[in-house]
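Note that this complex is displayed minus one protein chain, with the remaining chains in position.
When the chains are written out, they are named A, B and C in that same order, and each has its own residue count from 1.
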Amino acid sequence: MTVRKINASQAVAESLMQEMARDESVVLLGEDVGRSGGVFGSSRDLLERFGPMRVRDTPISEMSFTGMGVGMAMAGLRPVVEIMFVDFMGVCLEQIYNAMAKIPYMSGGRVKMPMVIKTAGGNIGSAAQHSQCLWGTFAHLPGMHVVAPASVRDHKGLMAAAIRSDNPVVFIEHKGLLLKKAKDFLTGSEVPEDAFVTPIGKAEVARKGNDITLVTLSAGVEYAMEAAAEVAAEGIDAEVIDLRSIVPLDTETVAASAARTGRLLVVDEDYLSFGLSAEVVVRVLEKLGPTALRQIRRHAVPDVPIPAALSLEEALVPGPASIARVLREMAAAS
Amino acid sequence: MTVRKINASQAVAESLMQEMARDESVVLLGEDVGRSGGVFGSSRDLLERFGPMRVRDTPISEMSFTGMGVGMAMAGLRPVVEIMFVDFMGVCLEQIYNAMAKIPYMSGGRVKMPMVIKTAGGNIGSAAQHSQCLWGTFAHLPGMHVVAPASVRDHKGLMAAAIRSDNPVVFIEHKGLLLKKAKDFLTGSEVPEDAFVTPIGKAEVARKGNDITLVTLSAGVEYAMEAAAEVAAEGIDAEVIDLRSIVPLDTETVAASAARTGRLLVVDEDYLSFGLSAEVVVRVLEKLGPTALRQIRRHAVPDVPIPAALSLEEALVPGPASIARVLREMAAAS
Amino acid sequence: MKLNPISLFRTMTRMRAFDEACLEGVQTFEIHGELHTGIGQEAIGVALAQSLTPNDAVVSTHRNHFHALAKGVPPRALMAEIFEKETGLCRGRGGHMHPFDPEHHFSATGIVGASLPVALGYAYKFKMMGLPHIAVGICGDGATNHGTFHECLNMAAAWSLPLVCLVENNEYAISVRFRDVTATPTIAERASAYGITGRRVDGTDVEAVTLAFAETARHTRKGGGPSLLEATCYRFRGHYEGDHDNYRERAEKQRMRVEMDPILRYRRELLEHGAATEAELDAIGAKAREEMTAMLADVRADAMPDPAGAMDYVFAEVM
Partner (left out) sequence: MKLNPISLFRTMTRMRAFDEACLEGVQTFEIHGELHTGIGQEAIGVALAQSLTPNDAVVSTHRNHFHALAKGVPPRALMAEIFEKETGLCRGRGGHMHPFDPEHHFSATGIVGASLPVALGYAYKFKMMGLPHIAVGICGDGATNHGTFHECLNMAAAWSLPLVCLVENNEYAISVRFRDVTATPTIAERASAYGITGRRVDGTDVEAVTLAFAETARHTRKGGGPSLLEATCYRFRGHYEGDHDNYRERAEKQRMRVEMDPILRYRRELLEHGAATEAELDAIGAKAREEMTAMLADVRADAMPDPAGAMDYVFAEVM
């Protein structure tokens, strides 16, 4: 199988291309997915290849075209609905959580919902209404899988898995990763040319280590790898776990690592409270026992809207430097 | 001060009445709040008293009338916007979390947002799209206070506090409590006639106890009181804490109790994962230390949409019987 | 289109008997939650039944029983779902507001304004596949003031999708009067904002609404793009069972129950034109009630869902 270096937006576009070629029922719709190829280029060339009925530029009517996706899925298609930025989910959450996520259950298993919500999150200096990750928001609401790829390879493999899944999947890309050059990925950017599937629900150990279990996902993995490399020089050996998906959450892999290290750090670019970080901690404790961990740390956006000024954003959003700082603090504390 | 027994919907209506009389800038709007007096009667008599400009029956246009509330607040009014059932927040979350919750911060503190979202949640056999609590969803998104009263007294006092607050407040009533008769409240239904304020952010110990710290809110408090009374006969002495608000979260009160009992149970009628229950546990551990608790339990809706059939709902939603069962299990385990 | 008056009458009568049977479950608390009956709005259900093909899709609302019956959803399974039985259409998981029948391309939603988008998805698929089917999105007058009405009609018209938007205008959204919250006297006239034809018809005149719906459906089925049909009617009972309904004048309700009862109206008409005798029509009524009473008895004997299965069906089996 040929393997090349490509970037994340190419990986997503390639996966869409291959899945659409493979299965005629796959349809992509959203704002600017067609003539423009996606504001991050992650649907480039698809309109030319598949035409406007399968690659549909929509008006700015998210509530209705998300619901249109629900109807398409019920009618037997496999829609991929792009919500340009995850921040906009507030205009269409109704169709996402009351319809897409619940219809399989409400129908007593009679209706499948093979639908993907494709959206972009993450902090790249775009202020309060165009930053955010919000995977915690989706994950709290039952009935959907929530995926957020980190490596370029996973952008391709997890998108294929999401499209082929008979379950609704919220697929959250990170704007920073979409804009990153192939050569700059610490987790590598070698991607097989042929289509392949990365199973949803299995975390990956991105870096093995013995001292501290660092759990994160999406761009957090790149930041964590950078931080881990930095503190490694100081003798701190962090294990970096890329969750890949929040629902399902691979507690198994996390708990196995935390049982070894006794120290758990969750790095989350989403808001701190009532989200991913506490859930990971408690799942581990539920598995290992309430006193199994010597140290527990959460490093996330501290419940504040994302400010416009970079000087402020940097003070709030986890990045390589702040992660390294936390790792050092943890290492020093015991 | 005269004190009478009234029910929760009366308490809310009375509080609205008094606050509207007190302050001309308070305005109530939403579906069926006027001519019908609210589907649960919690805005009865207000239209007659204050007229249609201050008590506004709206069309089913939640996104826009929620945003209208935001504009009213910016223009100097104090809007109370009713979203009939919390389940409908998916059609207007945009204005709630991107505007109402963020504008104070985005404006660098120049704009105040004295706005209340009044809504009803809770499980009373109304199936997947008309049950749910969703306080975890609001709480994850920064910038708003999230309140859910339990006692009749708090329905009145917290509503007054919400209206007088310069911060946006999501006020989640429980349908079961709104429909409950005054005489059936275990937490009492004596309410002063005059207006009063119950501060937002301070939990209340609804029942003192030494064995297990049971943290809950809203109808959960009534269920917990019933369960605690039941197991008390068996020598299990549970302390029941009514959080009253999720944001701010009164970690102080919870941690103080848990430090004494060593056993923490969170009972949450909202979905289990990525919500209130894990957050409470981790806040306590962050305060007391990672190995401070002998037992940790979460009892919440196990990440499944609410089914229509009561036989199924009862199997999923915490109630007096299931809470008593968990308390017994905890007591037996150590 | 040739109408069979007796069949129209019978279908209306059976629909009403169906909902009346359900009402018995409300008295006994077998049905908890807020049941929305369609009583008074039967003629519109019949109009649907007369024109739809098995492959057409219908997406309905909280007030969906007649639309489901019209689309061919098995009444027995529907009633069992309304009673939340394991034998129900959705194994008791959905309940009366959320019946899903993929075989008959029928679904509903309890969220106002959420039906049209889903119908649009079916319409899109039909167009994409070049199929001669239509998707009918149903909503109430209240729902037409929701943003999705605008968004969906716009998209359907811009892309010429086979969507029929059928509005049941019963003048109220719970307690809120249509005229108090709507800028235009009719809904049909709003069609011009989408360059499509809108039509208003008396939805309690079963022949008129049947013909109007048939024409509308034919227009859309033939590739004419989306269409909008407003059928006026009146809801005879409270918004839901348990609604105090004190926001409508008693006099108004009494008058409307006489003037706007589609079954009574049609009965008078049939008798006047000698199309049937009193005895024949009474027999149809009696038979319908008998059928539904028997069905109710059957449904009551069905088992409730087993709590052990409460967590089933959240996700599809893993591939």
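List of remarks:
Keep this in mind: a contact is a pair of C-beta atoms (placed from the backbone, for glycine too) under 8 Å apart; a residue touches a chain by one contact, two chains touch by 3 or more.
Note that the structure is predicted; figures quoted are calculated from it, not measured.
If you put the hidden chain back, the residue from B:K118, B:H140 or B:R164 that touches it is B:R164. Of A:R22, A:R35 or A:R260, it is A:R35 that touches the chain left out of the display. Of the options A:V3, A:A21 or A:A315, the residue whose C-beta touches the omitted chain is A:A315. Take chain B: the residues that touch the chain left off the picture are 27, 53-54, 58-59, 61, 63-77, 79, 94-95, 98-99, 103-113, 142-143, 145, 164-167. The set of chain A residues touching the chain not shown comprises 31-32, 34-36, 39, 57-61, 63-64, 87-88, 90-91, 124-130, 302-305, 307-312, 314-316.
Those residues of chain C that touch the chain absent from the view are 145-151, 153-155, 157-158, 180-184, 189-190, 192-196.
Note that in this section only the chains that are shown with their structure count from here on.
If you average the CA atoms of chain B and of chain C, the two centres end up 35 Å from each other.
Look at where the CA atoms of chain A average out and do the same for chain B: the two points lie 31 Å apart.
Once the centre of each chain is set as its mean CA position, chain A and chain C turn out to be 40 Å apart.
Counting partner chains per residue, chain C shows two or more touched chains at residues 90, 92-94, 98, 109, 111, 147, 314. Chain contacts: chain B has residues 63, 87-88, 90-91, 127-129, 303-305, 307-308 touching two or more partner chains.
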